[in-house]
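Before anything else, here's the structure in question.
A single protein chain has been omitted; all remaining protein chains appear in their positions.
This part shows chain A:
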Amino acid sequence: MDAVSQLQRQFVEHATSLYREGYLDDQFTQLLKLQDESNPDFVVEVVSLFFEDSEKLLNNLATALQQESIDYKQVDAHVHQFKGSSSSIGAQRVKNVCVVFRNYCDEKNLDGCLVCLEQAKNEYLLVRNKLEALFNLEQQILQAGGSVPMMA
């Protein structure tokens, strides 16, 4: 087995595990489908954008929840946005945390919100690591002259 096919296999396995473990859902598949020759880096671009956006939102959320009197509407808006963007790239687990997060916002439950923020952060970092690993593999495959396997 040559290096490329090994990398390809690794890539497929990694990607499959991402779906299997629920880090990603169909929406990510959608993104992959949107990528073509005319737009070879679309997924990486979107995901990077997501990373940027997420970090900004997480910061905003952390700040918002540290206020003396918390503006839950504001928090909710941030979470909503986070939920939107995570669901757009198919980061399912982040999205799920956001759903719970919003419930706590509705209840104005600070403890719940803080727990959710922590969870959201964790899930975000997890999916980020996973995706970066995936992109890394992709890069390696391309460098080795192989083609990235199609993921559906």
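Basically, contacts are C-beta pairs under 8 Å (C-beta built on N, C-alpha and C of every residue); 3 or more make two chains touch, one makes a residue touch a chain; residues count from 1.
Definition applied: contacts and distances are computed from a predicted model.
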From "Fructose-bisphosphate aldolase", "Sodium/potassium-transporting ATPase subunit alpha", "Translation initiation factor eIF2B subunit delta" or "histidine kinase", the UniProt protein name for the chain not displayed is "histidine kinase"
Which residue of A:Gln10, A:Gln27 or A:Asn103 touches the chain not shown here
A:Gln27
Which of A:Ala3, A:Leu49 or A:Leu125 sits in contact with the chain that's absent?
A:Leu49
Touch rule applied to chain A and the missing chain gives residues 19, 25-27, 29-31, 33-34, 39, 42, 45-46, 49-50, 52-53, 77, 80-81, 83-85, 87-90, 152
